[in-house]
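Missing here is one protein chain; the remaining ones are kept as they sit in the complex.
So, chain A:
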Amino acid sequence: MNNLEKYISKSIQSVPPSGIRKFFDIVSEMKDALSLGVGEPDFVTPWNIREMGIYSIEEGHTHYTSNFGLLELRKEISRYLKDRFDLDYPNYRDQILVTVGASEAIDIALRSIVNPGDEVLIPEPCFVSYKPCVIFAGGVPVEIETKPENDFKLRAEDILPRISSRTKAIILSYPNNPTGAIMTKDDLKEIVDVLKDKDIIVISDEIYAELTYEGSHVSIANFPEMKEKTIVINGFSKAFAMTGWRLGFVAANEVFIKAMAKVHQYIIMSAPTFSQYAAIEALKNGLSEVEKMREEYNRRRRYMVSRFNKMGLECFEPKGAFYVFPSIKSTGLPSEEFAERLLYEQKVAVVPGTAFGRSGEGFIRCSYAYSIETIKQALDRIEKFVMNIKSQGVSRQIRENNMVVEK
């Protein structure tokens, strides 16, 4: 250990660095490598939204906004949540807080409710930030494994044994990254029945809500018995292809918003002003673009799922987000080895499922936020790789059998 590292806090030390970044540094230096690795839209932010960002700077809107965000934006968010997801936060002055991306929202939500030692339930596989954020807040992450045979949905029977007297919160994230799983109203009802009488707060990360391909997105906050106990997190990154603008929001009861605003105002002050103006335009006039992007993602999703199934990598049908999560168990390779060999042998980068928690073993995450041409080419290469692995497996078996005969 380097001498200076002893000064680093235990909680920071306990979080391992992301091993994936190193893996993908190789990709950026590799010639002709194709990547299915990124978790952000390939579309550029629609022009009317970009234009409004530029215009707001031209107009001289270069100062802080209210800590909570521009009032007009909060009003639009309130209207949007009602119109799109039937979520009622009419008192937008006190029930909505504009944040620097959904990432900040997750952090301040956890920091405003977690006491040292409190447990936070996290269904796995999950977005890589949840566990570190819980640890940074002084909490203890408790994993709940979700299973491919349940389409990676969270089941009541999975939650019950993980609840203890120290359980403070649960993070729900549907549509899910990396699996693409969604929860229907019936699925959620089962969870609501478990949680409604318990003192457990739900942090509901709904950043992929607009990218729901079948049926419409349902939030656990749609259930009246859960509304008060749920902190809804959403943002502009995925739906409006606005990742670089760093703009998200939280909708919750005044009490939670007040607490989160404390952290937010002392650490962040306020979200970027030009991004907020752009976001107003996004909510007012951007939904038709969202619809177009969703349609395009949906086409790629179907194509990708069908190709994986055809090449013998069993792939349940993700109903949301922009990832597919095929099983690679039939190749006999563990996730990381699969990803590494695929990269070196066929120059295709995918993310090993284990990056999203232990229950991701045996899976890889492939993003379809790429042009259909790239997807097609990458899948051709993956298919070749899988065929090679399988034929090697068969020839090894034949060799082994022959040896048995010779004996």
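Throughout what follows, a residue touches a chain if its C-beta (ideal position, glycine included) is under 8 Å from a C-beta of that chain, and two chains touch if they have at least 3 such contacts; residues count from 1.
Just so we're on the same page, contacts and distances are computed from a predicted model.
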{"item": "Record-based protein name (UniProt) of the chain missing from this complex, from \"AsnC family transcriptional regulator\", \"Multisubunit Na+/H+ antiporter, MnhB subunit\", \"Branched-chain amino acid ABC transporter permease\" or \"Anaerobic dehydrogenase, typically selenocysteine-containing\"", "value": "\"AsnC family transcriptional regulator\""}
{"item": "Touch criterion as defined above, residue of A:K131, A:R300 or A:K319 at the omitted chain", "value": "A:R300"}
{"item": "Missing-partner contacts on chain A, residue numbers", "value": "18, 20-21, 24, 27-28, 35, 37-40, 42, 44, 103, 128-129, 243, 295, 299-300, 302-303, 306, 349, 351, 355, 372-373, 376"}
